[in-house]
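Yeah, one chain of the complex is gone here, protein chain that is, but the others are all in their spots.
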Amino acid sequence: MSDPVLSIRGLRKAFGPTEIMRGVDLDLLGAERHALIGPNGAGKSTLFHLISGHLAPTAGTIHFDGHAIGGRTPQAINRLGLARSFQITNIFPKLTVFENVRLAVMRPHGLAYTFWKFIDRDRRVREETHRLLELVRLSARASTVAGEMAYSEQRSLEIAMTLASDPKVILLDEPMAGMSNEETHYTAELIMEVTKGRALMLVEHDMDVVFALSDRISVLVYGQVIATGTPDEIRANASVKEAYLGEEVSE
Amino acid sequence: MDQIIVSLMNGVIYGLLLFMVSAGLTLIFGMMGVLNFAHASFYMLGAYFAYTLQGVIGFWLALVVSPVLVGLVGVVVERFFLRRVHHHGHAHELLLTFGLSFIVAESIKLFFGNFPVDYRIPASLDVSAFSVGGAQYPLYRLLMGGIAIAMFVLIYLLLTHTRVGIVVRSAIYKPRMAEALGHNVPLVFMGVFGVGAALAGLAGAVAGAFYTTNPNMALELGVMVFVVVVVGGLGSLGGAMLASLLIGVVTSLAVAVDRSLADLFALFGAGDWATGVGGLMTLKVSSLSATIPFALMLLILLVRPSGLMGEKG
Partner (left out) sequence: MKTGLLLILAGVAALAALPFLLSQGLLNAAIQMLIAALFASAYNLLCGQAGMLSFGHAAYFGVGAFGTVHAMNAIGGAGLLPTPLMPLAGAACGLVFGAIAGWFATQRTGTYFAMITLAIAELVHSLAPHLKGLFGGEAGMSTMRMPAWGFDFGSTTQVYYLTLAWVLASVGLLYLFTRTPMGRLSYGLRENSHRLRFLGYNVHGLGMMVFAISAMFSGIAGGLQVVSNESANYVVFDPALSAAVVLNTYIGGVTMFLGPALGAALMTFFGYAVSDLTQSWLLYQGILFVGVMMFMPSGLTGLIGTTGRLRQRIGLSKLLPVVLLSIAAALLLSMGGTFAVELLQRVFSQDYRALARLDPGNPWPPVTLLSRAWSPASMATWAVPVVLIGAGAVLAWVGRRSLNQAVEQTVDQGAAT
């Protein structure tokens, strides 16, 4: 099909004597939705940290869109077109929801060091911010202080901020954590909608969502990918069942 | 050559003194994440308490009682001030300790006057230990160094070989886990804070008699301690020791150097030009000795921002 937009080879990460990532090989194809599942402590968040620049690899390579990004700074990687959300909500708590999203929207419009214009006057930024708020159903909360919202609403805010830079690759780290069924359903549809034409890597524990949403699934256990394939292939894979899924999926 | 040996010894001892104060600061920061701006105030209080007690119970007893008093002050500060504002965040705590250090300095000026006090080592200790190159080396300097080393060894043994030490280390590393295991973590925090304060107080009691005891000593030393912590890497006792000794030795050696940059240029025949430029060029290194630690700090920030032995990021 297409060339992988994100290509990971032999990725290792050690903290002192402890190896968290033990040689991961993974390909993310452009415009595919790829879920990453695995037991707690398998290293899923660590993998996201390594890809997004929060951590530097101890060994191995990460290639994004032709660039080697292993060890680069988070801002450089984001500017290349890769955005991530966080497992623990990482917003600007004392600013309003509108401000939160606007901060994310400003950079793609080139407005970082600008001190000679008023931001309120910029129509493009304002409209883009409203569009994103509309998308995640937070328009009514635009003037609410972000830290005072319900947890699930904060997760939606996270997603909006991640989408703001119109990225080629989106990494979503448990976006639906703490959401009700209805909210999960809406967010799943939202994710389907906004990731059209983009590559998505998703960490989620809700298996229904994972199996409904993904084109492919990779299973991460103890810092290694033990299986990659379509949902059906993973469902049928014996070692995956043994390592992780247990009784839940075997009808 | 002898001059260099004397300077080296002075530098090492000053470095050990610096370490006594910065060790407490590093421990407390590692444990509670709060940088106690008032830590050097404990140093000052130690000197002033010892000065006050010296007239009443004698020098040696004052050296013992004064740190205990300072430790009590530390406990009070932690329990009644820091704990109350803990939930407001680190910046708030930092500001509070800044305010407390300000109050301590002004209170000292209130009770003792805005000038140095006559805190001196007793005549019995004011002797020389040995002579180096014709000059006498004061016994008291060796005493200061000895006390510092003894403290270091004691703390190390306490932390690594006793039950209390293990509990403290676990509270520093994983406070919630330690609490879940039934240890009274708030009590541990209070205790470590008190001990850290007492350490600084001891340093003050010991050093104040030799160097000067005045209301500005907290600020003067405090800035040095911060430089130590930035250079050595916060959270690393080893880094604090290394940085303390480095700063102590470099400062001490610099004081003995009566040359300037112009003299260096003279080696290459550009001496007259450099002297003509004036300003920084003609400043003697000895005059600049106080500023060298800051230059060192800026250098570290350029080259290795996490400190000599700190963790990255």
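As written, the chains take the letters A and B, and residue 1 is the first residue of each chain.
Note that in this section contacts are C-beta pairs under 8 Å (C-beta built on N, C-alpha and C of every residue); 3 or more make two chains touch, one makes a residue touch a chain.
Predicted, not measured: the structure shown is a model, and the values here were computed from it.
Visitor: Relative to the complete complex, which of the depicted chains are touched by the chain excluded from display?
Guide: A, B
Visitor: One chain isn't shown here. Among B:5, B:57, B:129 or B:301, which residue touches it?
Guide: That would be B:301, which touches the missing chain.
Visitor: Going by the contact rule already stated, which one of A:114, A:180 or A:230 would touch the omitted chain in the full complex?
Guide: Considering all chains, including the one not shown, the answer is A:114.
Visitor: Per the definition of touch given earlier, which of A:7, A:46, A:165 or A:228 contacts the omitted chain?
Guide: A:165
Visitor: Given the full complex, what residues of subunit A touch the hidden partner chain?
Guide: 52-54, 73-75, 78-79, 83-84, 86, 90-95, 99, 102-104, 106-108, 111-120, 161, 164-165
Visitor: Identify the residues of subunit B touching the omitted chain, counting contacts across the whole complex.
Guide: Here the touching residues of subunit B are 29, 34-35, 81, 84-85, 88, 90-92, 94-96, 98-100, 102-103, 106-107, 109-113, 219, 223, 226-227, 229-230, 234, 278-280, 283, 287-288, 290-291, 294-295, 297-298, 301-302, 305.
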